[in-house]
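Omission of a single protein chain aside, the complex is shown with its protein chains in their original locations.
And now, chain A:
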Amino acid sequence: MSSLLSGLTGLGGVKPGTRGRLRPVWEEEPSKAGLASKGVMMVLICLAVLFPLWVVIVTSLSSVRTITEAGGLVVIPRGVTFVAYQELLGGGQVTRAALISVCVTVVGTLFSMTVSVLCAYGLSRTGSVLHRPLLVFMLATMFFGAGLIPTYLVVQGLGLTDSYLALILPSALNVFNILVLRAFFMSTAQELIESARIDGAGDFRILWQIVMPLSRAVIAVITLFYAVGYWSAWFNASIYISDPDMLPLQNVMNQLVLKQERPTGLTQVINTGHLSLLAVQMAVMVLALIPVAFLSPFVQKHFKEGMLTGAVKG
């Protein structure tokens, strides 16, 4: 049974007899039918997430012939071709959009993290002067949203429209993220901070050399949250950016896949030679999902801390 389950879930390599030790002795031994149906159900749930992604990736790697034979989306791969990716990444609309997205994400995440970490540390030394008013000033923004229209008018009034700053500044801070960082910084051993101060370290040095190294896990999670936020954002660009050449990847994906517009700046003619429109569309989607699909599992074991600290008592 155990081997069947691990075969189903693709999780071989569990030593025989492990189950006996994992399940407490007082617990009823589950029936084999129950175990099997549970395993099948888990596989189905995971497939509900993975199967659509599989179809998208396979189609993006398929040739025009395979796609025509399949009548559209390809489920079973027959040969791999990178034509769609070569076209998209060989300059032109999508290459530019992807570069813009990468730059906005990198610059924005660095900016957000710098400001958030500094603010979280500045507010973590309870007992410092103005600590409470500043905290209240920040927390109050969690209870009201100014609304779309006034925010739009302010961004416009500051002259940020048609500038990449409009993609970074208005959404740069997430108060919840700052609270999580702050809760972690406050849990740093006070003795370390005190002894560092006695040795003559200033606040910047304490933050950089003591507090931050001890909070690596939460910093990784919050960095991921901010980065995913910038990478996935499309709405701000849709209202603040009017120049089509300045649009990030998500907006271009919206145009090319959802609105079915023709991609521009390709060297090959679509659907006549080797290049399939569907493969191009799927390749754009793969480009958008690659960074998050590869980064998030690395940080996964820390998600819990990032989600719960300062919010829910675990």
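Criterion: contacts are C-beta pairs under 8 Å (C-beta built on N, C-alpha and C of every residue); 3 or more make two chains touch, one makes a residue touch a chain; residues count from 1.
The rule we apply is simple: contacts and distances are computed from a predicted model.
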### Omitted chain, identified by the protein name its UniProt record gives, among "Binding-protein-dependent transport systems inner membrane component", "Acyl dehydratase", "Amidohydrolase family protein" or "Acetyl-CoA C-acetyltransferase"
"Binding-protein-dependent transport systems inner membrane component"
### Message
For a quick check of understanding: of A:Gly91, A:Pro150 or A:Pro244, which residue touches the chain that isn't displayed?
### Response
A:Pro150
### Task
For the chain that's not shown, point to the residue among A:Val94, A:Leu123 or A:Ile241 touching it.
A:Leu123
### Query
What residue numbers in chain A mark contact with the hidden partner chain?
9, 11, 14, 18-19, 22-24, 26-28, 38, 41-42, 45-46, 48-50, 52-53, 55-56, 71-73, 75, 114-116, 118-119, 121-123, 125-132, 134-141, 143-154, 156-159, 169-170, 172-173, 175, 178-179, 182-184, 186-187, 189-190, 193-194, 197, 202-204, 207, 228, 231-235, 239, 250-251, 253-254, 257-258, 282, 285, 288-289, 292-293, 296-297, 300, 303-305, 307-314
